[in-house]
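All remarks here apply to the structure that follows.
A single protein chain has been omitted; all remaining protein chains appear in their positions.
== chain A ==
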Amino acid sequence: MSDFTPQELNIARQYDLTSKTIPFLDRHLVYPIVESLRDIYDDKVIAQLSLDLFKDTYMTQFVKDQYKLVQGSVPAELAEKEAQIEKTFAQLNEETKEILSVLANQEVQDHLKQDKSLNKEFLETEHGITEAKINKLLEFGQFQYNRGDYTMASDLLSNFRILSTNQESVISATWGKLAADILRVDWEQALKELTKLREVVDSRSFSDPLTQLHNRTWVIHWSLFPFFNSENGLEQLLELFMSSSYLSTIQAASPWILRYLIAAVVSSENSTKNNLSNPVFQKRLKDLIRVVGQEQYQYRDPLTDFIKALYIDFDFNEANVKLQEASVILKTDFFLQNIAEVFLENSKHLITEVYCRVHQRIDIAEISKNLNLSKEEGEKWVAHLINETKMNAKINESEGTVILEHQASSVYQQVIEKTKALSFKANQIIASTLQKQE
């Protein structure tokens, strides 16, 4: 529990997405999210949740601790299980030792080539490594992952992937490696894995479209981890989520992801830089508004409401209220904590922008109130804005207003704008066609 007011807690709990995202995440991946819920729930609840989460895994030490927290005692069968796990571990360790030592051999490494079937032949004849032994690697990798030794799991799985020729197992190893990398907080590696998975999911022809849909929802959910934590992740997230197939996946199967999409669009770097003239951002915003409007009936939270209030209903007061609520969510949501500040800053920017587009004369007092700033701060804010975006606006200090000059572009200007690029384009087409003929 931390420093939130009861109302804020209420909002945070009401819009907590954990229960919705859990089905799409791996057990281990849920843990950090559950951990982050400490802000809004009791420690006791969290302990219970973590216990439920890990009861079936091999992380006995951790489970013991949680039992102590929740019940005060550790059930007897746990010790038994622990022994069992130790035994399996020793066995698997023994079984994979051989192959690992072979792989560690410099000579062998030099021999390995691009072609997997060749490699397999080579290993089998020279070192007696059969398919079954290779598969042990996968098993051990899964075991290690389940034990919570993610680094080891990641290594094992990547070794397995190099050797195995079984397409299915390679894919599941890739999923496993992605999870392990996420949990090791190795974002760079995780992103690489993610790209591989995306290729698989998008390119493979699934017999059942539903399977592909499921795979996509997993990609979407898992990718939230690296995207929100790595540099330039937001850009990549937008590229992925805004692509048509993923956008419709979000709409069809997991509308709550809209929250992250909104957060990413608003907080992406583009929005701070002169966004009126940035076509990429405008396009994304337009798509976002459309999707939010369409999904109103399925999913609502303060973030979607904010977008709706600002861009669909043009209700600035409402937008402001929703922004306040959204700020709580941003601070409590596991993924959004990093970008909370940027988001709030940028959304103020957006409000002002729309405000200026519609108005000709603005009362500074009014807009300051809308932005939750004091009057002086508001004036500064506006001055800063004018400076930054080179808007055609002046502050009338004595009246306390801002006057904005909307210039209707003249007809001539419009026609020139539209037709300006035409001849260039035509030339381009001709050039490329000629090139092709050559």
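In the analysis below, contacts are C-beta pairs under 8 Å (C-beta built on N, C-alpha and C of every residue); 3 or more make two chains touch, one makes a residue touch a chain; residues count from 1.
Operating definition for what follows: contacts and distances are computed from a predicted model.
Per UniProt, the protein behind the absent chain is "Eukaryotic translation initiation factor 3 subunit C"; the candidates were "Cytoplasmic tRNA 2-thiolation protein 1", "Eukaryotic translation initiation factor 3 subunit C", "Ribophorin II" or "Ribosomal RNA-processing protein 42". The chain that is not drawn here is touched, among residues A:127, A:359 or A:375, by A:359.
The chain not displayed touches chain A at residues 242, 244, 247-248, 251-252, 283, 286-287, 290, 294, 297-298, 313-315, 317, 354, 357-363, 366, 399, 401, 404, 406, 408, 411, 414-415, 418-419, 422, 425-426, 428-429, 432-433, 435-436.
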